[in-house]
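Only one protein chain is missing from this complex, and each of the others stays in its spot.
Up next is subunit A:
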Amino acid sequence: MHPAPSLIAFSTLSGLGLGLLAMLGLGLAPVAGLTGLVFFALAFALAGGGLLSSALHLGHPERALKAFTQWRSSWLSREAWLAVTALAVMATYAALAILAGIVVPPLGGLGAALSLGTVFATAMIYAQLRTVPRWHHWSTPALFLGYAIAGGTLLSGHVGPAAILLAAMSAAQIAAWVAGDARLAASGTDIATATGLGGRGAVRLFEPPHTGGNYLTHEMVFRVARRHAVKLRVIALLLAFAVPVAFLLLPFGHILAALAVLSHAAGVAVQRWLFFAEAEHVVGFYYGRRLP
(Lines give C-alpha, C1' and ligand atoms only; values in the text may rest on other atoms or scores of the structure.)
Protein backbone atom coordinates (compact mmCIF):
# COMPACT_ATOMS: atom_id res chain seq x y z
CA MET A 1 0.00 0.00 0.00
CA HIS A 2 1.13 3.55 -0.71
CA PRO A 3 2.70 5.00 2.46
CA ALA A 4 0.92 8.36 2.37
CA PRO A 5 2.67 10.93 4.62
CA SER A 6 -0.68 12.19 5.94
CA LEU A 7 -1.63 8.71 7.11
CA ILE A 8 1.77 8.05 8.68
CA ALA A 9 1.68 11.39 10.52
CA PHE A 10 -1.88 10.72 11.59
CA SER A 11 -1.35 7.30 13.08
CA THR A 12 2.01 8.14 14.68
CA LEU A 13 0.93 11.39 16.33
CA SER A 14 -2.61 10.38 17.28
CA GLY A 15 -1.39 7.06 18.69
CA LEU A 16 1.08 8.84 20.99
CA GLY A 17 -1.39 11.57 21.91
CA LEU A 18 -4.24 9.19 22.66
CA GLY A 19 -1.88 6.98 24.67
CA LEU A 20 -0.89 9.97 26.79
CA LEU A 21 -4.55 11.00 27.17
CA ALA A 22 -5.31 7.51 28.44
CA MET A 23 -2.53 7.84 31.03
CA LEU A 24 -3.87 11.24 32.10
CA GLY A 25 -7.40 9.87 32.31
CA LEU A 26 -6.27 7.00 34.49
CA GLY A 27 -4.41 9.42 36.75
CA LEU A 28 -1.07 7.86 35.82
CA ALA A 29 0.30 11.23 34.74
CA PRO A 30 0.16 14.56 36.56
CA VAL A 31 -3.19 16.22 35.85
CA ALA A 32 -3.13 19.28 38.11
CA GLY A 33 -1.37 22.62 38.02
CA LEU A 34 1.14 23.81 35.48
CA THR A 35 2.62 20.34 34.92
CA GLY A 36 -0.87 19.04 34.23
CA LEU A 37 -1.48 21.85 31.78
CA VAL A 38 1.72 21.02 29.89
CA PHE A 39 0.83 17.34 29.73
CA PHE A 40 -2.73 18.00 28.55
CA ALA A 41 -1.53 20.52 25.98
CA LEU A 42 0.99 18.04 24.60
CA ALA A 43 -1.57 15.22 24.48
CA PHE A 44 -4.23 17.33 22.77
CA ALA A 45 -1.70 18.75 20.30
CA LEU A 46 -0.55 15.27 19.30
CA ALA A 47 -4.00 13.68 19.15
CA GLY A 48 -5.72 16.67 17.54
CA GLY A 49 -2.88 17.32 15.11
CA GLY A 50 -2.90 13.69 14.07
CA LEU A 51 -6.63 13.68 13.51
CA LEU A 52 -6.42 16.88 11.46
CA SER A 53 -3.70 15.42 9.26
CA SER A 54 -5.96 12.44 8.56
CA ALA A 55 -8.48 14.88 7.10
CA LEU A 56 -5.79 15.94 4.61
CA HIS A 57 -6.02 12.45 3.16
CA LEU A 58 -9.63 13.02 2.10
CA GLY A 59 -10.62 14.06 -1.40
CA HIS A 60 -13.45 16.15 0.07
CA PRO A 61 -12.57 17.23 3.63
CA GLU A 62 -15.46 19.71 3.58
CA ARG A 63 -17.87 16.78 3.69
CA ALA A 64 -16.14 15.13 6.67
CA LEU A 65 -19.23 15.45 8.87
CA LYS A 66 -20.96 12.86 6.71
CA ALA A 67 -18.46 10.31 8.03
CA PHE A 68 -20.35 10.25 11.34
CA THR A 69 -23.42 8.62 9.84
CA GLN A 70 -22.44 4.96 9.26
CA TRP A 71 -21.17 3.83 12.67
CA ARG A 72 -23.33 0.70 12.45
CA SER A 73 -21.19 -0.84 9.73
CA SER A 74 -18.05 1.23 9.21
CA TRP A 75 -14.95 1.25 11.41
CA LEU A 76 -13.93 4.57 9.88
CA SER A 77 -17.19 6.09 11.06
CA ARG A 78 -16.76 4.53 14.52
CA GLU A 79 -13.26 5.97 14.67
CA ALA A 80 -14.65 9.43 13.94
CA TRP A 81 -17.19 9.12 16.78
CA LEU A 82 -14.71 7.69 19.25
CA ALA A 83 -12.11 10.34 18.46
CA VAL A 84 -14.52 13.22 18.93
CA THR A 85 -16.06 11.85 22.12
CA ALA A 86 -12.63 10.96 23.54
CA LEU A 87 -11.37 14.50 22.94
CA ALA A 88 -14.57 16.04 24.32
CA VAL A 89 -14.59 13.91 27.50
CA MET A 90 -10.89 14.46 28.09
CA ALA A 91 -11.25 18.21 27.50
CA THR A 92 -13.96 18.35 30.19
CA TYR A 93 -11.80 16.27 32.53
CA ALA A 94 -8.80 18.52 31.88
CA ALA A 95 -10.77 21.74 32.34
CA LEU A 96 -12.15 20.54 35.68
CA ALA A 97 -8.74 19.37 36.88
CA ILE A 98 -6.78 22.44 35.85
CA LEU A 99 -9.25 25.29 36.21
CA ALA A 100 -11.25 24.08 39.22
CA GLY A 101 -8.77 21.67 40.75
CA ILE A 102 -11.41 18.91 40.74
CA VAL A 103 -10.26 15.51 39.48
CA VAL A 104 -13.17 13.25 38.53
CA PRO A 105 -11.73 9.73 38.22
CA PRO A 106 -14.82 8.14 36.53
CA LEU A 107 -14.72 10.85 33.87
CA GLY A 108 -11.01 10.27 33.39
CA GLY A 109 -11.55 6.52 33.19
CA LEU A 110 -14.22 7.01 30.54
CA GLY A 111 -11.91 9.33 28.61
CA ALA A 112 -9.08 6.79 28.83
CA ALA A 113 -11.34 4.01 27.53
CA LEU A 114 -12.54 6.21 24.67
CA SER A 115 -8.96 7.22 23.82
CA LEU A 116 -7.79 3.62 23.60
CA GLY A 117 -11.05 2.79 21.80
CA THR A 118 -10.10 5.33 19.14
CA VAL A 119 -6.73 3.64 18.65
CA PHE A 120 -8.51 0.28 18.42
CA ALA A 121 -10.95 1.60 15.80
CA THR A 122 -8.08 3.03 13.74
CA ALA A 123 -6.38 -0.34 13.78
CA MET A 124 -9.62 -2.13 12.89
CA ILE A 125 -9.92 -0.02 9.73
CA TYR A 126 -6.82 -1.87 8.57
CA ALA A 127 -7.41 -5.21 10.27
CA GLN A 128 -10.88 -5.64 8.75
CA LEU A 129 -9.49 -5.65 5.20
CA ARG A 130 -9.31 -9.20 3.93
CA THR A 131 -7.79 -7.72 0.77
CA VAL A 132 -4.58 -6.95 2.69
CA PRO A 133 -3.67 -10.27 4.34
CA ARG A 134 -0.76 -8.78 6.26
CA TRP A 135 -3.18 -6.50 8.14
CA HIS A 136 -6.11 -8.90 8.39
CA HIS A 137 -5.18 -10.30 11.80
CA TRP A 138 -5.83 -9.65 15.51
CA SER A 139 -2.21 -8.65 15.96
CA THR A 140 -2.86 -5.38 14.09
CA PRO A 141 -5.11 -3.84 16.80
CA ALA A 142 -2.96 -5.47 19.50
CA LEU A 143 0.14 -3.80 18.12
CA PHE A 144 -1.51 -0.40 17.69
CA LEU A 145 -2.77 -0.51 21.28
CA GLY A 146 0.65 -1.66 22.50
CA TYR A 147 2.35 1.26 20.76
CA ALA A 148 -0.16 3.73 22.21
CA ILE A 149 0.21 2.41 25.76
CA ALA A 150 4.01 2.17 25.60
CA GLY A 151 4.22 5.63 24.04
CA GLY A 152 1.84 7.08 26.64
CA THR A 153 3.86 5.56 29.45
CA LEU A 154 7.07 6.97 28.00
CA LEU A 155 5.53 10.42 27.53
CA SER A 156 4.20 10.50 31.08
CA GLY A 157 7.69 9.87 32.41
CA HIS A 158 7.37 6.46 34.10
CA VAL A 159 10.95 5.40 33.53
CA GLY A 160 10.84 1.80 34.75
CA PRO A 161 7.48 0.75 33.26
CA ALA A 162 8.31 2.54 29.98
CA ALA A 163 11.58 0.65 29.62
CA ILE A 164 9.82 -2.68 30.24
CA LEU A 165 6.94 -1.89 27.87
CA LEU A 166 9.29 -0.72 25.12
CA ALA A 167 11.38 -3.87 25.41
CA ALA A 168 8.24 -6.01 25.28
CA MET A 169 6.93 -4.08 22.28
CA SER A 170 10.16 -4.60 20.36
CA ALA A 171 9.73 -8.37 20.74
CA ALA A 172 6.06 -8.13 19.77
CA GLN A 173 6.93 -6.05 16.70
CA ILE A 174 9.56 -8.52 15.52
CA ALA A 175 7.08 -11.38 15.95
CA ALA A 176 4.43 -9.43 14.03
CA TRP A 177 6.82 -8.76 11.15
CA VAL A 178 7.84 -12.39 10.88
CA ALA A 179 4.24 -13.63 11.04
CA GLY A 180 3.09 -10.93 8.62
CA ASP A 181 5.67 -11.92 6.00
CA ALA A 182 3.95 -15.28 5.55
CA ARG A 183 0.36 -14.09 5.51
CA LEU A 184 -0.09 -13.22 1.83
CA ALA A 185 1.04 -16.69 0.77
CA ALA A 186 -1.18 -18.25 3.45
CA SER A 187 -4.25 -16.24 2.43
CA GLY A 188 -5.09 -18.59 -0.43
CA THR A 189 -5.41 -15.69 -2.89
CA ASP A 190 -2.97 -15.67 -5.77
CA ILE A 191 -2.98 -15.10 -9.52
CA ALA A 192 -4.63 -18.51 -9.99
CA THR A 193 -7.74 -17.60 -7.98
CA ALA A 194 -7.68 -13.99 -9.18
CA THR A 195 -8.08 -15.10 -12.78
CA GLY A 196 -9.83 -18.41 -12.09
CA LEU A 197 -7.42 -19.90 -14.66
CA GLY A 198 -5.12 -21.69 -12.21
CA GLY A 199 -6.55 -25.08 -13.06
CA ARG A 200 -5.37 -24.78 -16.65
CA GLY A 201 -1.71 -24.13 -16.00
CA ALA A 202 0.74 -21.57 -14.68
CA VAL A 203 -0.72 -18.06 -15.05
CA ARG A 204 1.31 -14.89 -15.52
CA LEU A 205 0.45 -11.37 -16.56
CA PHE A 206 1.15 -11.13 -20.29
CA GLU A 207 0.15 -7.53 -20.84
CA PRO A 208 -1.16 -4.97 -18.34
CA PRO A 209 -4.36 -3.12 -19.27
CA HIS A 210 -2.46 0.09 -20.00
CA THR A 211 1.13 1.23 -20.20
CA GLY A 212 1.03 3.86 -17.45
CA GLY A 213 -0.05 3.78 -13.84
CA ASN A 214 -3.53 4.27 -12.44
CA TYR A 215 -5.18 5.03 -9.10
CA LEU A 216 -4.94 1.37 -8.12
CA THR A 217 -1.29 0.94 -8.93
CA HIS A 218 -0.43 4.22 -7.20
CA GLU A 219 -2.47 3.45 -4.08
CA MET A 220 -2.11 -0.29 -3.70
CA VAL A 221 0.68 -1.79 -5.74
CA PHE A 222 3.54 -0.19 -3.82
CA ARG A 223 6.70 -2.26 -3.51
CA VAL A 224 9.70 -1.90 -1.21
CA ALA A 225 12.94 -3.58 -2.06
CA ARG A 226 13.52 -6.38 0.43
CA ARG A 227 17.00 -5.24 1.42
CA HIS A 228 15.62 -1.75 2.14
CA ALA A 229 12.82 -3.24 4.21
CA VAL A 230 15.30 -5.13 6.38
CA LYS A 231 17.38 -1.98 6.94
CA LEU A 232 14.28 0.05 7.77
CA ARG A 233 13.10 -2.57 10.24
CA VAL A 234 16.43 -2.35 12.04
CA ILE A 235 16.23 1.46 12.03
CA ALA A 236 12.67 1.34 13.39
CA LEU A 237 13.69 -1.03 16.19
CA LEU A 238 16.69 1.10 17.11
CA LEU A 239 14.83 4.41 17.12
CA ALA A 240 11.55 3.26 18.62
CA PHE A 241 12.90 0.95 21.31
CA ALA A 242 16.65 0.52 21.74
CA VAL A 243 17.66 4.20 21.87
CA PRO A 244 14.80 5.26 24.21
CA VAL A 245 15.46 2.33 26.55
CA ALA A 246 19.16 3.21 26.63
CA PHE A 247 18.32 6.82 27.48
CA LEU A 248 15.89 5.70 30.17
CA LEU A 249 18.54 3.55 31.82
CA LEU A 250 20.92 6.52 32.08
CA PRO A 251 20.48 8.88 35.04
CA PHE A 252 17.14 10.59 34.44
CA GLY A 253 17.04 14.15 33.15
CA HIS A 254 14.65 16.25 31.12
CA ILE A 255 16.91 16.48 28.07
CA LEU A 256 17.41 12.72 27.94
CA ALA A 257 13.68 12.15 28.43
CA ALA A 258 12.88 14.50 25.57
CA LEU A 259 15.43 12.77 23.36
CA ALA A 260 13.96 9.39 24.26
CA VAL A 261 10.49 10.60 23.27
CA LEU A 262 11.70 12.11 19.99
CA SER A 263 13.60 8.99 19.08
CA HIS A 264 10.59 6.83 19.90
CA ALA A 265 8.28 9.00 17.79
CA ALA A 266 10.71 8.86 14.85
CA GLY A 267 10.95 5.09 15.22
CA VAL A 268 7.16 4.72 15.28
CA ALA A 269 6.95 6.85 12.12
CA VAL A 270 9.40 4.49 10.38
CA GLN A 271 7.40 1.52 11.63
CA ARG A 272 4.19 3.06 10.25
CA TRP A 273 5.89 3.73 6.92
CA LEU A 274 6.72 0.03 6.76
CA PHE A 275 3.23 -0.89 7.94
CA PHE A 276 1.84 0.62 4.75
CA ALA A 277 4.72 0.07 2.35
CA GLU A 278 5.09 -3.64 3.10
CA ALA A 279 1.35 -4.39 3.05
CA GLU A 280 0.45 -6.32 -0.10
CA HIS A 281 -3.03 -5.77 -1.56
CA VAL A 282 -4.40 -8.75 -3.49
CA VAL A 283 -5.29 -6.51 -6.45
CA GLY A 284 -1.55 -6.63 -7.15
CA PHE A 285 -2.09 -10.09 -8.63
CA TYR A 286 -3.95 -8.47 -11.54
CA TYR A 287 -0.95 -6.22 -12.08
CA GLY A 288 1.80 -8.79 -12.10
CA ARG A 289 2.57 -9.30 -8.41
CA ARG A 290 4.03 -12.70 -7.71
CA LEU A 291 4.20 -14.52 -4.43
CA PRO A 292 7.69 -14.24 -2.94
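The criterion applied here is as follows: a contact is a pair of C-beta atoms (placed from the backbone, for glycine too) under 8 Å apart; a residue touches a chain by one contact, two chains touch by 3 or more; residues count from 1.
Keep in mind that, in the parts below, contacts and distances are computed from a predicted model.
Peer 1: Among "Carbohydrate ABC transporter permease", "Septum site-determining protein MinD", "4Fe-4S binding domain protein" or "GMC family oxidoreductase", go ahead and choose the protein name stored in UniProt for the chain not displayed.
Peer 2: "4Fe-4S binding domain protein"
Peer 1: In the full complex, which residues of subunit A touch the absent chain?
Peer 2: The missing chain touches subunit A at positions 1, 57-61, 63-64, 66-70, 72-77, 80, 125, 128-132, 187-189, 191, 193-197, 200-210, 212-216, 218-220, 281-283, 286-287.
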